[in-house]
Each structure stands twice: as C-alpha cells, then as structure tokens.
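Quick one: the structure is below, questions incoming.
A protein chain is absent from this complex, but the other protein chains hold their places.
Naming follows writing order (A and B), and every chain is counted from residue 1.
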Amino acid sequence: MQFNPCMKHKLIRNSVRNFAETELAPVAAEIDRNAVFPLDVIGKMKNLNYFGLQVPKEFGGAAMDSISASIVIEEISRICAAVGLCIAVHNGVAIYPFLQFANAEQKKRYLPKLASGEFIGAFSLTEANAGSDSASVETTAVKRNDEYVLNGTKIFVTNGGVCDLALIFALTGFELGRPQSSVFIVESNYPGFLRGELEDLCGMRANPVSSLFLEDCCVPEKNVLGKIGDGMKIGLSTLDTGRIGIAAQALGIAQGAFEAAVKYAKERQQFKKPIASLQTIQNYIADMATEITAARLLLYRACSLKDEGVSFGCEASMAKLYCSSVASKVTSLAVQIHGGYGYSKEYDVERYFRDAKVTEIYEGTSEIQRLVIARSILSQLIL
Amino acid sequence: MKKSNKKSIWVFGDYRNYYQNRVTLQLLSKAVDLAKIIKAEVCALIFGHEIDEWIMEYTAHGADRILAIDDPALKSYSTERYLAIIEALAKERDPEIILIGATDFGREFAPRLAKRLKTGLSADCVGLDITEDGLLLQLAPSFGGNMLAEIITERHRPQMATVRPGTFKEIPHNYERKALVERLPLMKNLPKSRVRLIEYERSVEKEHTIENASVIVCGGRGMGNKEKFKRLQELAKLLGGNVGATRPVVYAGWADHDALVGQAGKHIKPKILFSFGISGAIQHTAGLGEANFIVAINKNSQATMMKMADVAIAADASDVLNSLIKELKKRIRE
Partner (left out) sequence: MLNLVVCLKQVPMVTELPWDEKTGTLRRDLAAGMMNPACKHALEAALQIKEKYFAKITVITMGPPAAEEVLREAMALGADEAILICDRLLAGSDTFATSLVLKEAIKKKCPKFDLILCGAYTADSETAQVGPQLAEELDLPAAAYVEKLEIFGRTLRLRRLVDNFRETLEMEFPALVTISMENYKPRFTKLAGLENAFCGKGVVVLDAAALGIKAASMEQQCSRTKVRKVFLKKAQKENVLIQGTASLVVTEFLDKYQRTISTAIGKSIEEKKLDEKEQ
C-alpha cells in the first residue's frame, strides 16, 4: 500500500499549479463576476493536453492514470472551479463513454478532436422532469431511414454554451413495458441543435451552463453510441467516472479555500496577535486539514480501483459524497475565519463558498450517493 | 619600477561603470581602511586604452599604487584577456586581497578569476573587515533566509570578494595625492580572445535607473495582483520617484526585471522608501542598505520588513496605497 504521492504525481501537481496560478488566478474573480468563459486560457489548456487527460496517445491524449487526472482537476479547481468543471465534465462524462462504448470508427472520428480540445464535449441527461431518475427522460429519438430524429429539451448542461459535441440521452422505445433509452453523439452544427440562454447560477458562473433544444435534430445512425437501448448501462457507468471528476473538483475547491483561510488567520491581527493563535481558529484549521486529507485518500482510492479495472462505483460515490460535503464545510469555515471580509467579493473565499455548494448537487446529489452506497453495502454477502 | 615588499590589496578598476555606480571608488575607500589595519598598500588595476583619466581618479580616491596597462588591444572589456593579465600579475606579485565590484561584469569575471587562481570568493559582500588574525572578514548574505555569513579564506591567497555597489562610501577626492604608477606593457604571450565583441552600445532606456532615485516605491506579493501592483506607479509619479519590485513579483510578471531591488537586482539609496506588501527576505533587503527612511506597509506586523522600517503601517498594502494616493492628491490640491 502506497500512501505518499510518487514523483510523477508531485510533478504533475506542481506543473498544473504553476499553470493555474499564472494563467487562471489573475482572472478567476473577474470571470466569476462577469460570468465569462475564459476562451484564451482555455485555448492554452487545449495545447497543453488538458482536454485529453485520459485519452490514449494514439488519439493525441495524455494517457494519464486516474489519480493524475484527478490531480489536474483538483489543481485547476483550487484556483477556478468553473474551469475545473469544464475539464472535469469534458474528460469525464463526455470522453469516458467514447473510451468505453464507442466503436473503432467513432473513436477515430471523434477522439482526436476531443483530445485536442477542437471539440469541447458535454453530457446531456438532465431534463426538467428527469434528474437522478434517468429512466424518465422525455427527449425522443425516432428512426427515419438511416438517421434518428431527436426532439426534446435538456437543461443545466455543463459546457452547454460552448460545446461542439454533446452526448444526448433520448428515449428510443419500450422494452417489456419499461422505457428504453439510447445515447447519441450530436455535433453542435447538426440542424435542429439549438442552445438556450446561459443559466444565471449561484456559483460556477464562468462555466457556460445552458439548456439545449433538439428540434427535429437529425443524427446519423452511425452516431449511436454503443447499441440502441444501451442508455441505462452507459449512463450508470459514465456517472461513476463523472463522480470521481466532481469529487476532485470539490477537493480542489476545499483546498483553495483552506489555504486562503490559513493565510488569512496568520495575517489577521486581533487583540494584538494573529487570530491563528486563538484556539477556536486552530480547531477549525485542524478539522479542515483532517477532513481534506481524508477526502483526498478516499478519492485516490476510488481512482486506483478504477485503474485496476475492478468495480469502483461504490467508492466513487463515497468519494463524491465526502469530498463535496468537505468542500461545503471547509468553504463555509473559510468564510467564517475571514469574518466580514469573507462575505465580501474582495476576498476569494466568497466565490469558493458559492462554488462548493453545487458539488453536493450535480453528478448525483448527496442523497443519491448515499442511496448508491447503501445499496452496494446491503447487496454484499460478506461485509 | 620597484616592486613592493608590502602586502597589497588590489582593487579592480571597473571604470566602465564609473558613471553608474562608482563602485571602484567605494572599494578603494574601504581598501584604504583595511590597508591601515594590515599595513598594506592599496593598488588599483586599470586595463584599457587611453586610461590616464582613471589613473588620476583612482589616485585621487586613495590608491597608493596603480598597475596600468594601456594598449589599443584592450580598448574594450574582455573577460578572457583580463583573466590572463591578472593571473600573470597575481602569480608574480602575490596580492593579499583582491576586491571587485559586483557589477554585471564583476559577477561574471570574479568567479572565473577565483577559479583560475585556485582561491575562494565571497560573492555580493555587504561588509568587509579584518579579523583578529589579520584575515579578510567577508560579510555575505547567505542562503535563502534572513541571515548573513561571516566568511574567511584561511589558507588560499589572494582572499577575494565581490562587493555590491553602494555598500561603502567613497572618500572625497584629493587630486593632490600621489600614487606610484606602474605602466606595464601588454604581455606578449596573451591568448587571443575567443569571444568577439561585434557591437555594443550604451543602453539609453536603462539610464534612468532607480539606483539614484531619491523616492522609491517598492511592492511585493502582498499587493495582491498585477493590477493593484500597477497602481504603485501612480504614487511614484506623485512623489517624483521610481517603482521597485521584489523577486516573486518580477517572477510573477507584475514588474520588469529592471525594477528588481535586492541582492540580484538594484541596490538603492533613496531618501525615502515606501515598501508595500513586502515580507523582507534577505534577497530583497540586501538591496536596501542605504535607504534613509523606510515606511513599510504590511498586514503582517511581524514581517521582517516591518521591523526594519522607521514607520510600520499594519494594514492591507493595496488599501493603504489607494488611500495614500487619494489623500496626497487631496493635500496637493487643497
């Protein structure tokens, strides 16, 4: 058992940190305030393989292991969670299904473009009446000659405003009376693919989260991912991976807020001494540090199970549940330690605080994670 | 020419830098002090072409002896040729101490000379003295932290040190002084320089350096970000001064390398120094030796810079800057 980061992981962390602190830190507050997706920084990230973290080298990716990929997302999110979200979703739920379920032709056609960032990807399951309950998707796909015609509305699509390609979940029929869904690779330039207004969100404001409208959108038959009817299978397997990405993002947010809080506690003087010398503040700092460390170990364990090729769904859910809860708690304490200043836009912790909350909501709410974990535990024969 | 039996302290005549920092004159002044203690003579080295001006100047500033080589072949500075010349002279005359200004040229030249003479070298000294055993005590900033090291060269000779411009005060010139001027011929077997100077020009844009500014506004990482840092320029303009920066700030790209104040950058001697958001690492404070009055602004009242200051203002550097600009404008307008 190996608990310390190896040289490669240390170097990856330092390199990404250097990039994020140099390129993202100067704009992070501003792009949050103005809800702007930072295209120039994203352009640089494309050239540095941030859009092909785990894509094999033959398709132009960085072929990273899962811990490395998590470190990348963590370090980007430590500075700017919205950009962290962009790459977490692109590399997770948008690319992973290709790696798992796409046929050779689809891989050859799309993976190089996705890995280079020429195509930014999105994953569209959520609808007004279908969130955690993926079976109640209402978007439909009807076969007509050698294509499928898609109709429906997807909401809260991360990267929606800028994506060049989206994986769309749609209803393709019923099997034994149960709805049967399938996944379609839809390029944004297909006729009938329309984007809604960007959402005005509490956090993650620099990510262009939007709705997508499919109005008689024609998708070639060769763009069905896996087989017709594979929707549920692809969805569940993809979400496991997605959860690892969001856990990494939440952990990065927690780390960023934690560092800001420690720095502030050492600087801020009250009663003629730094507040870090007060026991209450020390207790906060101790708790934050302990929980962040625990969260990180949980996450990396899920990653290593994934790379071993064994089942990691339960561990991914545990990591996602715990990392997001730690992010919420740590960012809240970071604001508390900052006092009134923490509530002001002048300090970054306010942004971290807003960004953290959604990590408990998307990619499966904390409630759903508990459900997944409990089901897995209860189905085990030997505990 | 008679050779001296006395111990000798050599000072390298870095005349090209005369108009910028007069470090050679400062070293001559210190050499005079040291020479008194160890009963040595002060000897200035001048290699160049048409150098009578410098012979006169160095004599007036304390040299007892001048070793001069005046030859068209030495018209421009050349590390390789100077190395060969000093190596030959040192082997013949055995100087006790060689002092070189830590100018860019000196910093490039001195390490090679020390290696060639197989002796030690202390870089960037901020003080020199003589120990009770008669050795050169070299006070040099040391690795990383806020500390100074007392360094001695026990067995090897000469004892060598480079000293940053501005460390010592020159003594007033006295053109009545006489020195023994030895005009030596250029050695015959001097190796051809392998480095060819194709062209050079005095860089005009660098003339208005902060080394001579009487008001300097320095900023560190505590300024928060590049935009906030840029406002320092406004205060500097208001006070007719220059902006300086710490190394982390230069690395972060908030300021040009030219603005770097400290051990590897500029040594400054302002009448008043404003230090915004600077913790006070030795690499920076080594450049502040001659600041007359320091005002430090830092959230952390325990920072080294705050303790070095005459006035320490414990508050957010950027906020104070904005407020100070506003208030000064008001007072000026009133």
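Everything that follows uses one rule, which is that a contact is a pair of C-beta atoms (placed from the backbone, for glycine too) under 8 Å apart; a residue touches a chain by one contact, two chains touch by 3 or more.
This is a predicted model, so every value here is computed, not measured.
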Looking at the whole complex, which visible chains does the left-out chain touch?
-> A, B
Provide the residue numbers of chain A that touch the chain removed from this figure.
-> 7-8, 10-12, 14-16, 18-19, 22-23, 44, 47-50, 52-53, 57, 61-64, 68, 72, 269
With the missing chain put back, which residues of chain B would touch it? List them for me.
-> 16-17, 20, 79-80, 103-105, 107-109, 111-112, 114-116, 118-124, 131, 137-138, 141-156, 194-203, 206-207, 209, 214-215, 239-241, 247-248, 250-251, 257, 263-264, 270-272, 279-283, 285, 292-293, 295, 301, 304, 306-316, 319-320, 322-324, 327-328, 331-334
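FYI, only the chains that are shown with their structure count from here on.
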How far is the middle of chain A from the middle of chain B, if each middle is the mean of its Cα atoms, in Å?
-> 54
Contact residues on chain B for chain A in the complex?
-> 225-226, 252-253, 299-302, 314
Seen from chain A, its contact residues with chain B in the complex are 22, 25-26, 266-269, 274
